[in-house]
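Removed: one protein chain of the complex. Kept in place: all other protein chains.
This part shows subunit A:
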C-alpha cells in the first residue's frame, strides 16, 4: 500500500501515438478536475484520448481521464423521472408529471412561505448553461439568492480573496506561467494527484529549465516528494508563513515599489499586520512549526526569483481562514509586482471542471450574475436585462448555512443538481437529517441511488451525463472550452438547463424559451457585456453573437473577450487595471492564524481530508472503472507510525476515526508521510461504496467568515484500533447485500463487483453469505483451519461467477481479479484461485509412474532428457523405481521410447543434411 500511495500519477502521453482524427471523433473536455483537459472521444466513447490541440493538456491525460471510456456504462443510471411512493420506493412518472410537480411544488412553497423558503444546490460538474438558467430562475424570477453550489466547499475562499484583492474573481495568470516560472510554490496542493497534467508541466519545467519547486503542505504528499524544498507546515499556519514572507521581502528590499505605489492600496496596514503576526523568521518558525533554515531558504528563493508562481488549492481554501490565506499569498505577489506577468502570478488551481463557469454565471449565493454582486445598481441592471419580475434583493444562504436553514425548517423546498451533499458537506449526518425534513426535495442526477437521493428525495429527474450533454466549461486559467456530446442520451435523460427552463415556464415565467444550449450561452455572454464598459472583469461580449455553428466550433478561449476583441487575454493586471474602486488592487491585512477548533483530551488528533489519485469526488463516474479501482480500493486512514503505536493501531489493520460529528471505520495505513498528531482520510467513499466511510460526516462545519467555506482539513478527532477475525474479498457478477456487522467497500471489477470485507462472523455466517451469493453447484474451495482461511470460487460453465477469500490477514486479490475477468478457467487456474498464487500448479507431473515416490511421467522424461539411460539412473535422479521397483518396466519403456525418438531425430537430421547437400549440388548444376 505504501508504494501505491507514493506512486506518481500515471500519465498517458499521446503526443506521438495519436490516431488520425476520425470523422466520428468528437472534441470535448474531461469532466474531472479544473485543469480542463481536452479530449477526443470516438463514437459512443469507446475510446477517449487526449486532444493534442487543446492548450490545457496538449494531448496528455491523467489516469482518471484515460479511463473515461470505462465509465460510460448505464449501470445504476437514472433513465426516467421517478417519484417516491407512499411505500418509500420510487416509481416512474412522465416528464410532464415530474415537471408539474417540481414547478407546482416550488410555486406553492414560494406563495405560502416566501421565496427564501426554496433553494437550489448546484455543482461544479454542471455546464455554464445549466448554471445560468438555474441562477436566472432563482435570482430573477423566484426572487431568492438561495442558489449555492458544491464549489462553496472547494473554491469559495479563492473567490472571496480574489474579489478583496482584485475587485473581481479573476485568476490573473495562465498555465504557460507554470512552464515559464523559475520558482513554483505549491501551497496546500497535491497537484501530482489532483491536477496531474499541470503537475507534469511543472515537472517538465523543472527538468528542462531548472525551475525550483517548493511545496507547502501538512502532509508529505507525492507532490512533496518531488519538491526541491518541502515545508511541512502546521495546519492553519499558511498566512503566518506568507506574512513572514512579506515581512522578509520588506527587510531584504525585494518589493516592487513602483507597482505598489501605482496599482495598489492598503500596503502599509497589511505590512503592519504581517509584522504583528510574523515579525521574524524565528516567529514564523514558531507559528508554522517549520525549521528556521527551511523558512529562510524559502524566503530567500522567493525574494530573488522574479518569475515566481504561487499556486494554491484546497489546503488553502478549505479553512475557516481560507480567504485570509489567499490574500496573504496575493499580498506577496502584489508587493513584488508578480501578478499577471509571464511566469509570475498567484494561481488558484480549481477543483472542479466548471467551478469557474459557475462563478462566472453567478451561481453562488453571494453573487448575483455575471460577476455582479447585490449592489442596487447591479440588481437593477440585471433586472432590466432579464426583464425579471422578482429580483433577489440580497445575498442568499451559502451551503453550510443553507443546510442549517433546511434543518431549522426555514427552507422547505430544495433542488439538488449533480452533487451529493449528504456525503460531501461537513457534518454530513446533520445535513442528511436536514434533508429528510424537506417538504419538497428534488434531485437531478445521473444515478438512481446515492447518499443524497437516499436521504428522502421525493422526485428524481434524469439528467444527461458527460458525453451526452453539450455546453461550455471554464478551466483554472479562465479558458472556456466546449464540452460536446458524442453519444445519445439514454432513456429520458435531458439537459439540466432544459429542465430548469421547463420548470420556469411551468411556473409561468417568460424568458426561458431556449431552443439549444447556444441560445443560453449567447444570453449569458450578452449579460456579461451588458453595460460593462470594462468595469467588470468578466466580459465575454465577443462571444455573444456566435451562430449556432460557431458556438459548436468554438475553440478553447480565455476570457475576457470583449465585444470586438478577436481573442481573449492570457494574463491580467501586469499593469494594474484592477476592478475595485479606483482600479487599484488591495492589500488585505489577514487575521492572526488560528484554527476554528481546538484539540481536547477526547479528540487529540487533527483529521485532514482530501483526494486520492484515481478517484473523483463520490466516485459515481471513476467508481465505474475497474482500472481506477486497482490503485487504492479501500477507504483508509493515514496515521503517523508513532501515533499508531501509541493508539495500538496496526499498519494494515482497521481504525475507527471519530470526531464530535461522526465516525468511520477505515483501513489504517501507518506512514511517516503523515506528521505525528495528524491523520488523513480520503473523501471519496459514500454509503454506496462502503459500509462506514462517509468522511464528510466527520468534518466540523465551521466556515470562513468571508467565503463561507468550511474548514474541512483540521477537525479534532480520535482514533481507536479495530480488529476483525477475518478479512478478505468477494468478487461477484451481481451486487451482494452484506449483513449488519460486515465492514465492506465495493469497487468496480471486470463484469462485476469487488467487495473488500472484514467481520467477526462465524464460519457459518460467512458460508451463508457465500452460499447466497454463489447459488450454483460447481464450487471449488480451500478451507484452512490452521489459518482460519477460506477461499473458493463458484462456476457456471467454466466461468467464475463468485470468488471469495477470507483470512485473518487480508489476502491479495490481484490474481483473482485477473482470473475473474476471463471467460473460461482451466483446472490449474481454478486451483490458482484457491491458492491465491499463479505458481506451478498441481498435475504438472504427467501420469503417475512411481507410486512409492509419486513421480510422474513428465519428471521421468525430464530425467531421461538430462541423460539418464537406465532405470537405476532415473532412480538416482528422481527416486522413481528405487523402492518397490514395480515401475521400473515402465521407466525402461520410457527410456526406450525417448531414445528411439532421439535416434529418429538424428536420422531425420542426417536426411536433412544430405538433402541440403543434394540441393546445393543442384544449385551448382544450374
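Keep this in mind: a residue touches a chain if its C-beta (ideal position, glycine included) is under 8 Å from a C-beta of that chain, and two chains touch if they have at least 3 such contacts; residues count from 1.
Going forward, contacts and distances are computed from a predicted model.
Peer 1: Which choice in "Tripartite tricarboxylate transporter TctB family protein", "(2Fe-2S)-binding protein", "NAD(P)/FAD-dependent oxidoreductase" or "PadR family transcriptional regulator" gives the name that UniProt lists for the one chain left out?
Peer 2: "NAD(P)/FAD-dependent oxidoreductase"
Peer 1: Which residue from A:79, A:750 or A:831 sits in contact with the chain not drawn here?
Peer 2: Only one of A:79, A:750 or A:831 touches the chain omitted from view, namely A:831.
Peer 1: Looking at A:53, A:782, A:821 or A:862, which makes contact with the chain not pictured?
Peer 2: From the options A:53, A:782, A:821 or A:862, the contact with the absent chain belongs to A:782.
Peer 1: So that we can see where the missing chain sits, which residues of subunit A does it touch?
Peer 2: That gives, for subunit A, the contact residues 778-787, 795, 827, 830-831, 834-835, 837-845, 847-848, 851-856, 879, 883-886, 889.
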